[in-house]
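Data block below; observations after.
Every protein chain but one is kept in place in this view of the complex.
As written, the chain order gives the labels A, B and C, with residue 1 at the start of each chain.
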Amino acid sequence: MAGNGNHTTSLNTYLKVYGALLVLTVLTVWIAQFHFGALNTVIAMFIATIKVLVVMYWFMHLNHDTTLNKVVIGSAFFFVFVFFGFIAIDVFSRHNFSTTELSKPQPVQQQTTEEAPKAE
Amino acid sequence: MLHMFAFAQSYMPIQGSTFAKGVDSLFDFTIWASIISFVILIGGLVIFVVKYQRRSDNDKTAYITHNVFLEFLWSFIPLCIFMGIFVWGYVLYKDMRQFPDNAIEVNVMGYQWGWTMTYSNGKQSGNELVVPVGKPVVLTMTSKDVIHSFYVPSFRIKQDAVPGKRSKLWFQSDRLGDYEMFCTEYCGTAHSKMIGKVRVVTQAEFNEFLAKDKSKMTLAELGQEAFNVKGCVACHSVDGTVKVGPSFKGLWGSTVNHSDGTTAVFDENYARTSILNPQEKFVAGFANVIMPTYQGQVSEEEITHLIEYIKSLK
Amino acid sequence: MGHAHVEGSNYLNHEKGLWSWLTTLDHKRIGILYFISVMFFFLIGGLFALLIRLELMEPGQQYISADFYNQVMTLHGSIMVFMVIIPGIPAFLGNFFLPIMIGAKDVAFPKLNLLSWYCLICGAGIAVSALFAGGIDTGWTFYTPYSIKTSTAVIVFVLGAFVMGFSSILTGLNFIATTHKLRAPGMTMNRMPLFVWALYSTAIIQVLATPVLAITLLLLVAERALGIGFFDASLGGDPVLFQHFFWFYSHPAVYIMILPALGVISELIAAFSRKTIFGYTAIAYSSVAIAAVSFFVWGHHMFVSGQSELAGAIFSGITMLVGVPTAIKLFNWVATMYKGSIRLDSPMLYAIGFMFLFTIGGVTGVMLATMAIDVHLHDTYFVVAHFHYVMVGGTLMAIMGGIYYWFPKMFGYMYSETLARLSWVFIFMGFNITFFPQFILGTQGMPRRYHDYIPEYAWLNKVSTFGSWFIFAGFVIGLISIILAFRKKEKAPMNPWGAKTLEWTIQSPPIHDNFEKIPTVNGGPYEYR
Partner (left out) sequence: MSTARIDEQGNKVYMQYTDASQQDATGKHGVWLFLVTEVMMFSGLFVAYAIFKSIYPEIFYEGHKFLDWRMGALNTVVLLSSSLTMALSIYYVQKGKNAVAMGHLAFTLLCGAAFMVIKYFEYTHKIHEGLTPGHFFTYANGETANLALYFGIYYCMTGLHGIHVLTGMALIAWVMYRLKKGEFSPTQYTAVEGVGLFWHLVDLIWIYLFPLLYLVS
């Protein structure tokens, strides 16, 4: 038939994917309350990337799509990474993280109570 | 003609700093590498154009599509030459970023449209950097408003003065004399007027310059120093030429006519108001020139010094 | 397939009236619309260039004040970059010939193609309206914090550039979709003409890099309007971050400007040497390689702007890599001419002029990529000479060569050969007189964007101004040669140069649907046996 990608994803695959996304969202929120320092952002990004890949693969039908479209969207994310990477090489190698005179805050080290994630 | 390109010194500014020799020899190498590759490429082109002129419209031409060895040659050799130039360039650049410890510290403040140098003992000089010969000098630079760039062609050094950031630059000059100094980062109306001098003097003269405390200077001399340090020099000239604002030559006691038709005699009070509140009256022809107010930046003594200095400019 | 084709009808007389032009979806007509608008903007930008050179003839202030000079310098830069040289070859010659060269009836999305032209015109309109709202004096790079503090109409001009950015994105998007999906049967990727390869690589850059300019300009507007403090040091931001954002787009943008020109030159060298191109795959893939590596090198604009030494070394090293594919192309062209049968018609003259000037532009680029030399030469007239050698000596020579090469096909008339060659002589000679002295001025330390200079530089600046009059004369002669061609209406044969690519197999000017029947391709684009 002339429809593009003439195989359709079944209904319950969609529902299973939706369920997985909700679970991952709860996981993101739950994991945010623990203290891993800078690692927190890395974990949050990792889970978010999994969710993004899930949405792209099933909801956006990349599973039945030509490799061309996969390469296209893959190159976008690659160049975002290049964009950040090279700026990070510059900024992190000339920025002394000890003293930033513009935002001299008194360090926020009050005792970290185990409140709801909102406090983190 | 060959001499023209033979060696960089023939057209580059005089080698004023220790970096200059290294940079010039690298520049010579790239110039000669370029000339040779240019001659090979364009020479080959000209030979083929002359040799293979079209005789008739249905000439048979050879069907050559590629030659892997040749193609490897003219990609690998340029790569090696480029990488060699890169490494050499990086090595020289590294020296420019290795700040010696026993150097003379000078703070440079760029502002719209001038430079103020502050030496270690608090002495200031405007648009003029005085340094002793043979000693390393480290400039710690920043800017009051927009990005400026401190550039001394003879020393082959340049560094941006970025607001909100301290940027450093060092050089050592082994040659007495005055060298041109420019601002190379576009910064507005008088970007091309932000020109100054770097004076390389003997150690004795340098000490005397530093020690020249204010007490023995006449009021007019103090006025001249304030004229430079406070930045008046950026827009007002002392030799009659119009820069951004009117010139100070022969101004004292003259009647000034304003853009709104009124006139006034240039005396002490007129000078004071035009320094502290320049927007009040505009000299004819300068109605759209915005002179920033110096309220709170110029003390009363400095105003008297400036007045004496203007008086001295017959 | 399509309506019956009436004898003597072509895309020009297919429909009549201004409205049919303003709402056309035919890629050929949209190419002509771009041709007229780009040439118009080029005339304005050129006049500003003459004004700059006139002012710089002697030291001191002759004709225009410093503020006015800063505005003229900014307008010359912005008009030439955003309105002439970025849309120049892709949107004019590319729009016209890409579909024909790959055997398609039109680009993939004709409506987007027309929208792209309207984006350019509306963007240019907004940008020009900035003139009446106080002008703009930030230089075409809009560096902060100056572009935040200045009182000129930066927001209006930046929004104009933002809208023009979409014109480039839509053209790029169209070309990638067309090249991938609408090729004629038998036209594999390795049988596409090299001009199509060049446009394809340019389209990749246009799609990937231009959106970053869009966000940078939006942030600049937000910075000026709301003071969000990203790029303003006093609010915690970092002016060098703006330079990173700006150059992430702008260095790939200079490859948007040069890659199509490299494509045109490959066509001209092959056609006028009547010889199959040497190293087809090398040239094709070096276009894509340049497009890819161009995203890793932007930091070589910022060696002295406060960038760290490590980042500078990485950027300088990778910039050297970009030089290699460019050198490969030049050597392959010269190898193509070996044992060819060369005819020095005006397009070929422009191609040879291109190679002469682009080589000088290229080697001076390598010098500027070297860190130690760039410290001395950054923001001096050496840089001005370098990018004019690459842009005027490169892209504009290729545009003139492309116009003369495809003029018989586009309009069906021959142009006068002598006038075209005369315009080449003037442009080539005038160009070298104008810009070679600027190399020397640069080594002597004359800074860029100076309204006035110290007397030591006076003599070379005077010579440079003489040269600029010859360039102007050259382009005027070129314009006359085209106007005369329309007046004389001397009928052009279907294939005046004996070239082998697809556009020479159809009538000139082509019919509305390009081909009566889509051809099946069974050979390469340069089969000169």
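Here is the rule we use: contacts are C-beta pairs under 8 Å (C-beta built on N, C-alpha and C of every residue); 3 or more make two chains touch, one makes a residue touch a chain.
Fair warning: this is a prediction, and the values are worked out from it, not measured in the lab.
*Asks:* Need the list of shown chains touched by the one chain that isn't shown.
*Replies:* The omitted chain makes contact with A, C across the full complex.
*Asks:* Of C:L219, C:V324 or C:M400, which one is in contact with the hidden chain?
*Replies:* C:L219
*Asks:* So which of C:A49, C:V156 or C:I176 would be touching the chain we can't see?
*Replies:* Result: among the candidates, C:I176 touches the missing chain.
*Asks:* Just checking the interface: what residues of chain C touch the absent partner chain?
*Replies:* Chain C touches the chain not shown through residues 2-3, 23, 25-26, 99, 104-110, 112, 169, 173, 176-177, 180-182, 207-212, 214-216, 218-219, 222, 225-230, 235-238, 241, 245, 513, 518.
*Asks:* Residue by residue, what part of chain A touches the chain that was omitted?
*Replies:* 1-4, 8-9, 11, 14-15, 17-18, 21-22, 25, 28-29, 32-33, 35, 40-41, 44-45, 47-48, 51-52, 55-56, 58-61, 65-66, 68-69, 72-73, 75-77, 79-80, 83-84, 87-88, 91-92, 95, 97, 100, 102-108, 117-120
Here, only the chains that are shown with their structure count from here on.
*Asks:* How many angstrom lie between the centres of chain B and chain C, each centre taken as the mean Cα position?
*Replies:* Chain B and chain C have C-alpha centres separated by 32 Å.
*Asks:* Hunt down the residues of chain C that sit against at least two other chains at once, touch-wise.
*Replies:* Residues 238, 240, 306, 309.
*Asks:* Please output the residue numbers of chain B that touch at least 2 other chains, ranges allowed.
*Replies:* Touching at least two other chains: 164.
*Asks:* Quick check on the complex: what are the chain A residues that touch chain C?
*Replies:* Answer in residue numbers: 68, 75-76, 79, 82-83, 86-87, 89-91, 93-94, 102-103.
*Asks:* What residues on chain B touch chain C, complex-wise?
*Replies:* Counting only chain B, the residues touching chain C are 8, 11-13, 19, 22-23, 26-27, 30-31, 33-34, 37-38, 41-42, 44-45, 48-49, 52-55, 57, 59-67, 70-71, 74-75, 78-79, 82-83, 85-86, 88-94, 96-97, 145-147, 149, 151, 153-154, 156-160, 162-165, 167, 180, 182-193, 195, 241, 244.
*Asks:* Give the list of chain C residues in touch with chain A in this complex.
*Replies:* 180, 208, 212, 236, 238, 240-241, 244, 248, 295-296, 298-299, 306-311, 314-315
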